[in-house]
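Structure first, commentary second.
All protein chains of the complex are present and in place, except for one that has been dropped.
Coming up: chain A.
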Amino acid sequence: MIDDPVVLSRLLTFVTLAFHIVMATIGVGLPIFISIAELVGIKKKDPHYILLARRWTRGYTILVAVGVVTGTIIGFQLSLLWPSFMQAAGHVISLPLFMETFAFFFEAIFLGIYLYTWERFKNPIYHWLLSIPIIIGSSASAFFITSVNAFMNTPQGFDLAEGTIMNVQPLVAMFNPAMPSKVSHVLTTAYLTGAFLLAAIAAFHILRGKTHIYYKKALHLAMIGCFVFSIATIINGDIGGKFLAVYQPEKLAAAEWHFETEDRATLLLGGILDPDEQEVKFGIRIPYALSILAFNRPTAEVIGLNDFPEELWPPLYIHYFFNLMITIGMFLAAVAFAYLVFYYFNRFNSLNKWLLRAIIICAPLSILSIEFGWIMTEAGRQPWILRGYLTVAEAATTSEHVFEMLLLFSSLYLALAILLPIILIRLFKKKTVESEIENQNIIL
């Protein structure tokens, strides 16, 4: 195993993406809240919101810097580890890859400007306007890169004749069936994760006894975002399930341990599988729910795994990742809903200790959920790298040095993972909110 370039390439890609996905998600998720906070601050003439935007931006910048770095790595690693795949992808799906670099370019330029122009404009609304290209750029990056990933799941827009790719239609390839559900899911979950991170920071300070109104404003703003985007996530998560049922039934079936094609299909939560007998122990079964999830009709027929040759089955462990992702998603929505109920029906209780603790827990949970969802969708595409055309095993590099590279990159990510929180904590401890508010009152 240690000298199998296919396994090692998968591992290295896993390590890189598992790390990058956190940075990328935060990079897409935060700008929208920074922008909202600044706008609220300008409209209400409330310096607390401006400070909020400034402090969020500081943390965001460091995370984006690391995200740029890991994003550059994965951009190159795709060619280094999966040369045959990138050759094929270059022919058919390079358009969105190309446009992604433009989107990122756009974002990087305006982030640079935004960071260093807080006090350069007489009318603060000009500075706020600079945040719009950052939102557009980061979300467009997510859009383009997700459309490439969607293409790997539902490739189209070309013909394959005797090993040659012909009749390429770049836009058809880009706007493939998996694209809408995937893009909307990636975007809303990124915003949701961003919101919960910001909410958790505020909740943490309040729980630690900070009483300044600044923290309550921060918490409330972020929690509204949590609520909106958790609802959106549930809706497009449901759309994603329906997409799978039609276009990638084997992935849904593997995620649900659904072996026999049947109508009135049962949704399974948890459980332990006996793969030989295809029997499940200890699972929770919800009648009709899988048919509803897949087609919105309790009597709909859902295709089972046994309709596919076994060598094309995705790994069955994705069931757990699928379940965990959904459970966390539901929990996030419940916490956001509870906060709003507490806030609007009994103002004091929205700062209830247990609620604050739940909000804090939600931040790491939302990131875990991103990781789980990503594992589910990538592992669920196995054995294909381009579903129906190219397998992962065919696409990997033949180089003998992948193991050394795996060690090299793993140590890099480990170092970054240790340093990043230390730097962030140090940064924010050096300039506390209270001291900054004091200093700001002189300026404003």
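Quick notes on this one:
Everything that follows uses one rule, which is that a residue touches a chain if its C-beta (ideal position, glycine included) is under 8 Å from a C-beta of that chain, and two chains touch if they have at least 3 such contacts; residues count from 1.
Basically, contacts and distances are computed from a predicted model.
This complex has a chain not shown, and the name its UniProt record holds, of "2-oxoglutarate ferredoxin oxidoreductase subunit alpha", "Carbon-monoxide dehydrogenase small subunit", "Cytochrome d ubiquinol oxidase subunit II" or "Electron transfer flavoprotein subunit beta", is "Cytochrome d ubiquinol oxidase subunit II". Only one residue from A:6, A:26 or A:88 touches the chain missing from this view: A:88.
Interface note: of A:75, A:271 or A:298, the residue touching the hidden chain in the full complex is A:75. Although one chain is not displayed, chain A still touches it through residues 58, 61-62, 64-66, 68-73, 75-77, 79-84, 86-92, 94-95, 97-102, 104-106, 108-113, 115-117, 120, 133, 165-171, 397-399, 401-402, 404-405, 408-409, 412, 416, 419, 423, 426-427, 429-430.
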